[in-house]
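Below is one structure, written out as structure tokens, with a few remarks after it.
Every protein chain of the complex appears in place save one, which is left out.
Which chain is which? They are A, B and C, in the order written, and residues in each are numbered from 1.
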Amino acid sequence: MPAKAGIPSLPRPRSPPRLPAHESPLMKAIVTVMLKNGVLDPQGKAIGQALNNLGYAQVGEVRAGKIIELELTETDPAAAKAAAEEMAKKLLANTVIESFKVEIAA
Amino acid sequence: MPAKAGIPSLPRPRSPPRLPAHESPLMKAIVTVMLKNGVLDPQGKAIGQALNNLGYAQVGEVRAGKIIELELTETDPAAAKAAAEEMAKKLLANTVIESFKVEIAA
Amino acid sequence: MMKAAILLFPGINRERDMQLAVRQSFGHEPAIVWHKETGLPAGTDLVIIPGGFSFGDYLRCGAMAAQSPIMQAVKTHAARGGYVLGVCNGFQILTEAGILPGALLRNAGLRFLSMDTMLRVGRTDTVFTNKWAEGDVFRAPMAHGDGNFTADSATLDRLEGENLVAFRYADGNRNGSARDIAGIFAPNLRVLGLMPHPENLVDPLMGGTDGKPLFDALAAA
Partner (left out) sequence: MTEINAALAKSFGLNAEEYGKVLDIMGRTPSLTELGIFSVMWSEHCSYKSSRVWLKELPTKAPWVIHGPGENAGVIDIGEGMAAIFKMESHNHPSFIEPYQGAATGVGGILRDVFTMGARPIANLNALRFGDPALPVTKRVVDGVVRGIGGYGNCVGVPTVGGEVNFHPAYNGNPLVNAMTVGIAAQDKIFLSAAAGIGNPVVYVGSKTGRDGIHGATMASTEFDAASEDKRPTVQVGDPFTEKLLIEACLELMQTDAIVAIQDMGAAGLTSSSVEMAGKGGVGIELDLDHVPQRETGMSAYEMMLSESQERMLLVLKPERSEMARAIIEKWDLDYAIIGHITDTGRIVVKHKGIVEADIALDPLAEAAPLYRRPYVETAKPAPLGKVEHPITLADALEKLIGCPDLCSRRWIFDQYDSTVGGQTVKRPAQADAAIIRLEGTKRALAITVDCTPRYCVADPEAGGAQAVAETWRNITATGARPLAITDNMNFGNPEKPEIMGQFVGAIKGMSAACIALDFPVVSGNVSLYNETEGRPILPTPAIGAVGVLEDAAQAVGYGLTSGLTLVVIGETRGELGRSLYLREILGREDGAPPAMDLAAERKNGDFVRAQILSGHVSACHDIADGGLLVAITEMALAGGTGVDLTLDAGPEIWFGEDQARYILAVQNAPALLAAAAAAAIPATQIGTSVNGNKLTLHNAVAISLTQLREAHEGFFPAWFA
């Protein structure tokens, strides 16, 4: 379509603008969030029971957690890890009930 | 959080009964379940936006998944892995929209 | 007369219910405040955080809303001794923001629970509960997937010891909440969070007026 006068031709960038791809080497942070030991895990328990019922007698305790993979425009793995840890503390995990772990994959 | 009295810290074994602990060496299977590529991930999208809004401009795509840790009374890692894979296919992952990965930790 | 402000986060869906209850008891419209605001309307006495699924509750219930700009203002308001009422998602947001202790986990049965429940009133010397008598039992609809209140035993002991449990489930604990807790106060008794919805029973046509005393009490404060 020949760009029609008055029609903006590109959707505007959304908050906040990110770096163009060639300037932003990607790093992946993998944040694993689990309920703390001692916090009852109804989901894990239900999964364990379901597996036992399916005949998997070898299944003992089951814990269910979340995994969040973040693509980060960072070059330094240590900086990436520190940033992801901050995000986990601030938002991704509720440290009242959950613990987390951050791993960096290039 | 200290375990509350009265809340058993382990789900009670259900049918079929398992071996007593001393006869059942433990192995841990970690099943990671993620949405398949191309499948919309509303959770990941919302988390990414929230992180951007918090000022983490370096965060690009975010994918959210589940992690399920199984305690298995198995001795052979290969058998444990095969069993966990079967469980994932059967119950833990919805293979219509999710893919999974199994790791064994002793 | 209290000046009330209802916070609106994206995904909140019981703001109209809350408006209706407030309008009926207060005789005037509450302000509606968008989550991206950084301040509350001047003269706000009571902040209400209604139920719903803020940000879809996609990470944890209330987690993302707790980080919204307006929550700084709510923290300041609470620290200054302002009144705050959080219902359902509002309660979850208050715990995620650290304004109330504990956390709300998935219901023990892992299913959404939508039904009436009976609540027993704890203390009645608060601005929220003074229209009830201690031990009164009243009906309130609940509608939540994550109402399983949890905290470490020291916190639970403290809540009980300081008489900060506002309401307990009186007809069975369906969601698994620790010590049957349905709602709690902050130590200054000016912040209340609870899971069930008194705002959904304030008119005979809704099936009863069991929840109205809460709003009448606030209106009279």
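Simple rule for what comes next: a residue touches a chain if its C-beta (ideal position, glycine included) is under 8 Å from a C-beta of that chain, and two chains touch if they have at least 3 such contacts.
Just so you know, these numbers come straight off a predicted model, no measurement behind them.
Check C:Pro30, C:Gly52 or C:Gly122 against the missing chain and you find that the one touching it is C:Gly52.
Here one chain is not drawn; of C:Leu113, C:Val127 or C:Ala221, the residue touching it is C:Leu113.
The chain not displayed touches chain B at residues 35, 38-42, 45-46, 49, 94, 96-97. In the full complex, chain C makes contact with the omitted chain through residues 10-11, 13-14, 16-17, 20-21, 51-53, 55-58, 111-115, 141, 143, 145, 197, 199-200, 204-207.
Going forward, only the chains that are shown with their structure count from here on.
If each chain is reduced to the centroid of its CA atoms, chain B and chain C end up 33 Å from each other. Here the spacing of chain A and chain C, counted between their Cα centres, is 29 Å. The distance from the centre of chain A to the centre of chain B, with each centre set as the mean of the Cα atoms, comes to 14 Å. Of all residues in chain C, those that touch two or more other chains are 59, 64, 67, 150-151. Shared interface positions of chain B, i.e. residues touching 2 or more other chains, are given as 1-2, 4, 47, 50, 53-54, 64.
Per the touch definition, chain A reaches chain B in the complex via residues 15-18, 24, 26, 32, 34, 36-40, 44-45, 47-74, 83, 87, 90-92, 96-97.
Listing the residues of chain C that touch chain A in their complex gives 59-60, 63-64, 67, 95-96, 101-103, 105-110, 148, 150-151, 176. Those residues of chain C whose C-beta lies close enough to touch chain B in the complex are 55-56, 58-59, 64, 67, 150-154, 156, 178.
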